[in-house]
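One protein chain is absent from this view; the other protein chains keep their places.
For chain A:
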Amino acid sequence: MDEEYDAIVLGTGLKECILSGMLSVSGKKVLHVDRNKYYGGESASICPLDELFSKFGAPPPDESYGRGRDWNVDLIPKFLMANGQLVKLLIHTGVTRYLEFKSVEGSYVYKGGKISKVPVDQKEALASDLMGMFEKRRFRNFLVYVQDYAEQDPRSWKEFDAQNQTMQELYEKFGLDKNTQDFTGHALALYRDDDYLQTAAITTIRRIKLYSDSLARYGKSPYLYPMYGLGELPQGFARLSAIYGGTYMLDKPIDEIVLGEGGRVVGVRSGNEVAKCKQVYCDPSYVPEKVHKKGRVVRCICLLDHPIPNTRDALSTQIIIPQKQLCRNSDIYISVVSFTHQVAAKGWFVAMVSTAVETDEPEMEIRPALDLLGPIKQKFVSVSDYFVPTDNGLESQIFISESFDATTHFETTCLDVLDIFKRGTGEEFDFSKIKHELGEEEQ
């Protein structure tokens, strides 16, 4: 450890692993350390099952749960948008070759106490019970407009200035009712609250396009999920970093981030060893004095021995409960994966309910979501603080990621990573630096 590095990365969560990979690829000498003896930090998938039970202080699982090693249970629920930033990063870095994915089967939205499939094509839109007859036609016109909208081609704007006019105005232009606005904004544009209504419509147009482009890639839903759980993602990027010379140390406690003149980082101390470095990249848990709590997220892991009722026995699915439906300020998400993703023993399902905490009783807040799941064999509730850095790193050269937010996909994760990379290196990440012989795959 007693060497000098360009950058020391602390924590092996997904964000830190992507950064580590990008830094190594860019020719930096990287030391990557985690205090835990496993990869992934907050974004790990827990295996075997006993470990999950003991993590939450529950007695060990009985034999009905099958082989413990067949389980890989995520601590945070997220899916990948098939046409989103993370998929682009995976493909451009070649990390995709270490992973396999499955499409999530469908997406549902909650309305008036029951769930309906989010319509993915015109046929489904026409059959959907989410809208009345005339509303369906208006919704279709709206979708066609968004699809044809080209930012470079004013003719496609149809006399609507999406850069300056609000989303509320665009909805009104098409005469969409509150209910349609609700599922468009929350189940297609994936907003967690209604602030977007008063901002420029262009952002929402882009989000709906991301949704439909993602959907167009693999069909049933815009979401992908990695086999063996989300914990594979940080491992894949860690491997990229290692291949480009990054040094890995797990199970290594960090006692101090050593500062020099002007509060600038000069190294990292573990026991009596000090590794020198020019920069540190880390998650909030390594620098509690440099982050502040912006909110709380409640997550409930539910183990089920059956699919979710009313989802046509889907082996994977997402259910969104728009905030207004429960008189809340933020949406509740349910994500479901199963044994077909090698994250549970044969016949088992893992459902995760999550949302931003709004009251003193987070468990009560997610009650309506839990009620949709049918009988729950075991549930584990956790409430985590959501931290954001108070230091942008430009002086201290300590670059801190934000905690994982309550969003249902990795788009904000990637934005945070790309922003940190730019702050840290002063440049955008150059994908052309990845050598093609990295794979040396024939074909």
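We take it that a contact is a pair of C-beta atoms (placed from the backbone, for glycine too) under 8 Å apart; a residue touches a chain by one contact, two chains touch by 3 or more; residues count from 1.
The rule we apply is simple: contacts and distances are computed from a predicted model.
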| item | value |
| --- | --- |
| Undepicted complex member, UniProt protein name, chosen from "small monomeric GTPase", "Phosphatidylinositol glycan, class K", "SMCR8-C9orf72 complex subunit" or "S1 motif domain-containing protein" | "small monomeric GTPase" |
| Among A:R217, A:K294 or A:R423, residue touching the chain not depicted | A:R217 |
| Given A:L197, A:A242 or A:V258, the one touching the chain that is not displayed | A:A242 |
| Absent-chain contact - pick from A:L197, A:L250 or A:L418 | A:L250 |
| Identified contact with the non-displayed chain, of A:L99, A:L197, A:L326 or A:V381 | A:L99 |
| Sites on chain A contacted by the missing partner chain, in the whole complex | 39, 47, 70, 87, 90-91, 96-102, 119-122, 143-144, 146-147, 212, 215-219, 224, 226-228, 232, 235-236, 238-239, 242-245, 247-252, 341-342, 435, 437-442 |
